[in-house]
Structure formats: C-alpha cells, structure tokens
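Handing you a structure now.
The complex is shown incomplete by one protein chain, all other protein chains being positioned as in the whole.
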Amino acid sequence: MTAAPLHSAFRSSASEAWASGAGLLLPLGFFAGTATMVPFTLGSEAELLSRVGPGILWLALALSSMVTLERVFQADLQDGALDLWLQDAGSISLIAAIKTLTHWLVSGFPLVLLTPLIGFMLGVPSEKMVPAMLGYAMGGLVFFLWGGVAAALSASVSRAGLLIALIALPLYVPALIFGVQMVESGIDSPSFLFLSACTLFALGVAPAAMGAALRLAAE
Amino acid sequence: MLSYLANPLRFMRFSRLAVPIGFALGIVMVGLSLYNGLLVVPPDERQGGDLMRAMFTHVPSAWLCMGLYAGLAGASFVWYIWRHELADVAARAIAPIGAGYTALCFITGSIWGQKGWGAGWHNLILGDSRLMSVLVLFFLFLGYMALRAALETRQKAARAAAILAMVGIVNVPIIKVSVDMWQTTTIHQPSSVISIGSPEPREEGSGMNPVYLQQLLWGFGGHTLLAAAMIMMLMRSEVYTQQADRLLARKLEGA
Partner (left out) sequence: MSKTRLLHGQGLGAVRGERVLFRDVSVSAHSGELILLRGANGSGKTTLLRQLAGLSETQAGTIERAGLHHWIGHTNGLKAHETPRSHLRHWAKVWGSKRDVGAILKGIGLARPANVPCRMLSAGQKRRTALARLALDDRKLWLLDEPFNALDTDGQELLAQRIEAHRAAGGAVIAALHGASPIEADIEVAL
C-alpha cells in the first residue's frame, strides 16, 4: 500500500479514537481515578505505596486498554466500515495495526506522560521515573496489540468486554511481568531487553492475527 | 497413524473400540500408580513426607496439560490450513480435557507444596513460578472455550478459536520465560526425574528413587490413555451431534 491510504487511515482512526474517548478525558480520567483509589485501598503508608503503586498502575493500564479496544473493531464491523477496508487490495492486517497504534497513541501513550505526576503522588523515587515511563510506553503498546487481537476475535460478540479480558489476560502476563521488573531494576536490566523483545514480537504477530480475525468477522 | 484416522468413518470405527479399551487400561494404570504411590511407597521426608504423594498425580498431569495445549494448537493449525473437519472436532474435544488436567495439576501441586516445602498455602501459590505458569495455561484453555461458546455459528467459532490457539501457543514460551523471571527464588522442585539414569543416585536429592519413577511412569501412561479416551469420546459425541443436525436440517427443508 502506498502512503496516502495509510495516512488517511491513520487520521480517520485517530479522529475516531479522539471522538469516542472525549479526547483525552476518558483514558486519562480512568487512569488517574484508579491511581487515586490506590491510597484509599492500601493505606497511606509511604513505603507500601511506593512498592505496590507501580504494579497497580500497570493493572490500570491493562484494564483501560481492554475497555478502549472493545468498541474499536466491533464498531467497524457494525457500521460496515470493515467491509470497505476489506474491499481494497491493501492489507487488512496493516489497517488493523494502524487502528491499534492510533488508539494506543490516544488512550495509552498519554498515561505515560501522566506517570511522573502519579509516581510522585505515590512516592516513587525519581530515578525510577524514566524506566517507569519507558516501561509503561512499551508495555502499553503490547497490551493494545494483544488486546486488539482479543477484540478482533470477539468483534461479532455483543458486550464482549469480559470475553476480551479473559482472552487477553494470559497474553498480557509477559509484558506485565517484564514491565514491572523494569521499573524496579532500571534500564540496564535484562527486563528491559525482554520487554523490547516482547514489543517487537507483538508488533510482528498481533497484526496478522487481527487481520485474520477481522476477515473472519466480516463473513 | 493420524492420517489413517483422519477419515471420519475409520475414526469412528477405531474409537468404538479404542475408547473403552483406553478407559480400562488407563484406569488400571492410574490405579496401580496411585495404589503404590499412596499406600505402598515409602514417603520421602525431604520432599514433604506424605504430602509428596500428590506428586504421582501432579507430575503426569503437568506433562499432560502442556502436551494437550500443544495438541490443541496443532489440531487448530491443521484445521485452519487444510480445513479438515475432524481436526476441528478434535480441538473442540481437547479443550475441556486440557483445562481439567491443568486444574488438576494446579490443585495437586498446591497440595504437595502446602506443608511440603515449609510454606503456607498462599506462599506456595504465589511463590512458585511453575504453578503460576500452569495457572496462566488454565486461562488460555478457558479463553479458548469461552470464545468458542460466544460465537454463533460453528464455522466462525472454530476459525476464531483456531486463531486464538495458534496465537496462544506462540506466546506460551514467552509466558514461561516471564513467569520464571518473576519468581527468581522459586521453591519448586528442581527437575529431578531426568537424572534417573545415573548408576547410583547421588546424596543430595538429585536423581529420583526408582520406585517413585515407576509409579510416575505408570501414572503418566495411564493418564495419557485416560485423556485420549475422554477426548475420543467427546469427539464421537460431537460427530454424532453434527450428523443429527444435518439430518434435522434436511428434514426441515423437506428434501
């Protein structure tokens, strides 16, 4: 496919993501809201919060990815836009990857920018901020990619939220583990390499699976 | 042998005998391993006394649950590429049996570790990387079954689930690596079965008492036969159901 269709797909998907989430309000609100609940559930002991806080933020990231993705492919299926994409000689896997990427950029990536603020609130030491942000960025992308596969497979199921969560859960585990460890051990650790490898792997495999699932959903 | 059985008619004929024989032999072998393992064999105090007898079900089911997921992925692949109906029937049958063995593995593993390694219940469940991988595998099976159940037509359900199984199997190694890294201090048994070949078992618990190994092998053989028999039984019932659906559909059309 040439550049112009991809660019147009990117723009269209980005406006869709922006419109359906009230801009950045919903994703950031969900994330910040969850972070705010952490001290309420765990107590305000600084030691505990700074240890457990990052982990809970990872969970919030995972959950918000699943919630966002639920509608992405289902909407395309229901309003017939998927049919139009499938008509083209271009690759549906590529379009699916672009959609996932744009939704991550709108709903996942901004959380990375919010991390220092929340980290500060939870007492995460400042030398852990940069690895944390990098980890959240990559981990979030992996979540969106595998969550996208789950969402594409469930595109024809109504109210598929729980199904998507069940399918995506095992696939999220590696990125979750490596990401949290990376926050602990920093950029020079093997966890960073593993997380990068996970990201590349997901970038390679997930779009193909999404494409196959979407072609199936349209039938 | 698989290609011989690929013909549905031959499969039905084969499984008519294979299912009861498999059940019978399997029950005998499992019974033998359990009888010896639970009642006869002396306990190994180092590995947790009497509780380590759970090993005789735990270890075979560990091998089996992973093998069954591989089988699920394999059947899914065959069906996805060649659209061979029986492969899909097989995949559908393997899933619940695999889930069952995964659960069995997890439960017996938790029992074994409970007092065995001086850890409390929750310490074990959370602290053992291999058990956690088994738990994740359980969710892989569960997700597969849930996806199949959620989609409306059989064709769509089969294709979607096949994609999921193939995605799952390529993720399994990564999951294993990550869970192993997660618990850097694992309290699981170092793999002690493999070094049985050494002439005299070394002092410090590497290498297993041959008496245990025997029961494990009986157990593994028996459980494999049981699993195969159950899977074939489910496949048979699925084949009959599909035939009945077809007959009903034809009747509705008045053909």
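Things to note:
Order of writing sets the chain letters: A and B. Residues in each chain are counted from 1.
In this text, a contact is a pair of C-beta atoms (placed from the backbone, for glycine too) under 8 Å apart; a residue touches a chain by one contact, two chains touch by 3 or more.
What you see is a predicted model, and the numbers here were worked out from it, not measured in a lab.
Across the complete structure, the visible chains that the omitted chain touches are A, B. Contact with the undisplayed chain is limited, among A:L24, A:L48, A:L86 or A:V205, to A:L86. For chain A, the residues touching the absent chain in the complete assembly are 2, 4-5, 7-9, 11-12, 15-16, 19-20, 75, 78-81, 83-84, 86-90, 218-219.
By the touch rule set out above, chain B reaches the unshown chain at residues 153-154, 242, 245-246, 248-249, 252-253.
Following the convention adopted for this analysis, only the chains that are shown with their structure count from here on.
Residues of chain A touching chain B in their complex: 149, 153-154, 156-157, 160, 163, 166-167, 169-171, 173-174, 177-178, 181, 190-191, 194, 198, 201, 205-206, 209, 212-213, 216-217, 219. Of all residues in chain B, those touching chain A in their complex are 136-137, 139-140, 142-143, 146-147, 150-152, 156, 159-160, 163-164, 166-168, 170-171, 174-175, 177-179, 181-182.
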